[in-house]
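Only one protein chain is missing; all other protein chains are in place.
Letters are used for the chains, namely A and B, taken in the order the chains are written, and counting of residues starts over at 1 for each.
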Amino acid sequence: MDIKKLIDEVEQINSGLYQKDFLLTWEKSESALRRVLQVADILREMRMQNISPKVFDSGLAVSIFRDNSTRTRFSYASAANLLGLEVQDMDEQKSQIAHGETVRETANMISFLTDFIGIRDDMFLGEGNKYMREVGEALDDGFAKGVLPVRPGIVNLQCDMDHPTQAMADLLHLKHEFGSLENLRGKKLVMSWAYSPSYGKPLSVPQGIIGLMSRFGMDITLAYPEGYELIPEIVDIAKHNARNSGGNFKIVNSMKDAVQGADIVYPKSWAPFHIMQERTKLLKAGDKQGLDALEQTCLAENAKYKDWEYNENMQKLTKDKDALYMHCLPADISGVSCKEGEVAGKTFEQYRIKTYHEAGFKPYIIAAMMFTNRFEYPVQVLKSILERANKRVLY
Amino acid sequence: MDIKKLIDEVEQINSGLYQKDFLLTWEKSESALRRVLQVADILREMRMQNISPKVFDSGLAVSIFRDNSTRTRFSYASAANLLGLEVQDMDEQKSQIAHGETVRETANMISFLTDFIGIRDDMFLGEGNKYMREVGEALDDGFAKGVLPVRPGIVNLQCDMDHPTQAMADLLHLKHEFGSLENLRGKKLVMSWAYSPSYGKPLSVPQGIIGLMSRFGMDITLAYPEGYELIPEIVDIAKHNARNSGGNFKIVNSMKDAVQGADIVYPKSWAPFHIMQERTKLLKAGDKQGLDALEQTCLAENAKYKDWEYNENMQKLTKDKDALYMHCLPADISGVSCKEGEVAGKTFEQYRIKTYHEAGFKPYIIAAMMFTNRFEYPVQVLKSILERANKRVLY
Partner (left out) sequence: MDIKKLIDEVEQINSGLYQKDFLLTWEKSESALRRVLQVADILREMRMQNISPKVFDSGLAVSIFRDNSTRTRFSYASAANLLGLEVQDMDEQKSQIAHGETVRETANMISFLTDFIGIRDDMFLGEGNKYMREVGEALDDGFAKGVLPVRPGIVNLQCDMDHPTQAMADLLHLKHEFGSLENLRGKKLVMSWAYSPSYGKPLSVPQGIIGLMSRFGMDITLAYPEGYELIPEIVDIAKHNARNSGGNFKIVNSMKDAVQGADIVYPKSWAPFHIMQERTKLLKAGDKQGLDALEQTCLAENAKYKDWEYNENMQKLTKDKDALYMHCLPADISGVSCKEGEVAGKTFEQYRIKTYHEAGFKPYIIAAMMFTNRFEYPVQVLKSILERANKRVLY
């Protein structure tokens, strides 16, 4: 692809991304989202054509993972490294935070030579996103008072509300699969609950998907068994977005009904909203027994819906029997990673490589979030990278 | 600030820093200390003016943390990264050291392409500094015998005796607050014990402060409740330094008496010297019961001195009721990180941002220690960095 042409397509507008944290996609304008996708594509194309987009000669990209991660951890590390930053993990176990140190202090202490802080905090409902904002306020304060030479940008690597790097990578995947964002208008996307033998999966992926995909005129169906609601405020946002973008949004309680004629299906398990609320209370109280009891109840409840598996029979009902299957991975694959799960082995295998492509956009989405946060005029910077033409690998 | 001017101010003397480990400030000449401060200021100013002082194209900066750390860990990582080195943490849990490997061997094994080793080892009295010297001797041997292409420099990131990166960052903070090192002459600095609900805090910070600040003609008062002595040899060094530099050094047993007319106060908890000796014995013996008993005794002893809190009443007694409050952080802040602690919440808040500024000098102090260890003629190297004028961030 012609990188120069891609750069020329980037609108020279004020996207509102400059020096703003990327915490929730629904806080960003549509043009901001388009810009992140465009910059991601450009950085990806540069990497493929052996042009190094390194813009930092030094600097740290701090990561704070309050939950396990593979994909996002490596995506963040890759993005930082591509731009020239070194990842420094803030391992709360090895730090002095246990001393009762305050967030406002720690945020500054790790940021003297830091350009970005990536945070995953998705365990406690009502907390993850709040924590990121607390960190942000502390950084604002530190920067305003001359403690920090730059205000490090925050990248939300998954919270209780949204998983914006995932949702944006998913959107970029759709853009590539369907040719353009415009081609997504009117396409039917089904975000469906699916059965999993595990428990307590965060809500951030389904919420992120309906919150973002509803911005582009798509026909969204959210499907789940009764009781498996998402956070109501976020469902309202999705409804509002759909109306505004000329799309549609509806909720149904049957996977079979949902997938009829679907262009895109995203079958994925999650825990019901009210269970996550209860779980948050128990986690905070450190009530191990209560948590075990809750887990048993939930697994029993889940087990009623084993027929919420995406498989050949479901697939047959979709558009041309070939809806694009999506997943944030790892999926619970029946007969592969569990006995019965979210998706049949045969069906997953059919779309497996596509899910890998989907995942492959995440490093570039994160790099684009960093890039647009950092540069007021990203177009100029991209042009100068292209002119400079440093090679990523010498050969 | 004019960087060229700052560089011109650096004396072209033999500071004795070249290829010498930085283990104790009192082993360094006054001109060496001045030079580290100057180079730190220059590197800091370069970073602020978007000039990259990267002098290594590759190389490792190993870190060995035998105790928790946030500030120092990030400071070391930042310093290494600024100069172009990659931090590689030596996690003794994941290594083969448990096999009974010797220090002289490990020191060489991790150093084949290593430029610096930063070590924190502050748990055992009589051990941390000794361990650093053992590592140093092993490196000397390896270098002399052609095992190592360069002799990696050692940076003391806190030991049982001194915390030189902290004390030097504190001194640089004072230089900025008071305008120059010369302006510190005659200023009254109080290093005072303060109450903490925790136990076993190392002695290295108070020792580092009295050992260093006594070099610059200051009027030092060390204050603690009877029984909370520091290592006697180090107190002797401070006395000697004070005499030599035309300053003063005295010990009192009342915080109230101590802070009268003070220009600078540094209220911080520590464990009594003899307790640390006993604790070291118990730790070595792995005597869990003995340690628990000792902790109880100590906490009970500590609790007698809850009035050693730095607060409004204390502050009133200081020079213009506004002595500069210092702390290495995190502080035990009454009503914030604990019920009753080293400093009143309101008082801490008043100087909070200043303590952040204080902490912010540490990365540059470490970078300056590395820089002056590595280059025989740092002035020339700094000049060539300035002429080269590589940008840290491309824009």
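The criterion applied here is as follows: contacts are C-beta pairs under 8 Å (C-beta built on N, C-alpha and C of every residue); 3 or more make two chains touch, one makes a residue touch a chain.
Because the structure is a prediction, the values reported are computed rather than measured.
Engineer: Specify the residue from the set B:Gly59, B:Pro197 or B:Gly217 that touches the hidden chain.
Structural biologist: Counting the whole complex, the residue in contact with the absent chain is B:Gly59.
Engineer: Return the single residue from A:Leu17, A:Ala77, A:Ile154 or A:Ala167 that touches the missing chain.
Structural biologist: Once the missing chain is taken into account, the touching residue is A:Ala77.
Engineer: Thinking of the whole complex, not just what is shown, which of B:Ile7, B:Ala77 or B:Ile110 touches the missing chain?
Structural biologist: Touches the omitted chain: B:Ile110.
Engineer: Which of A:His240, A:Lys304 or A:Lys391 sits in contact with the chain that's absent?
Structural biologist: Reading the full complex, the residue touching the unseen chain is A:Lys391.
Engineer: Pick out the residues on chain B that sit against the missing chain.
Structural biologist: 55-60, 62, 86, 88, 90, 94-102, 105-106, 108-110, 112-115, 141-142, 145-149, 374-375, 381, 384-385
Engineer: Spell out the interface residues on chain A facing the chain that's missing from view.
Structural biologist: Listed in rising order, the touching residues are 47-48, 52, 54, 65, 68-71, 73-75, 77-78, 81-82, 84, 86-87, 198, 329-330, 332, 336-338, 353, 356-357, 359-360, 362-363, 390-395.
Here, only the chains that are shown with their structure count from here on.
Engineer: For chain A and chain B, what's the span in angstrom between their mean Cα positions?
Structural biologist: Chain centroid spacing, chain A to chain B, equals 41 Å.
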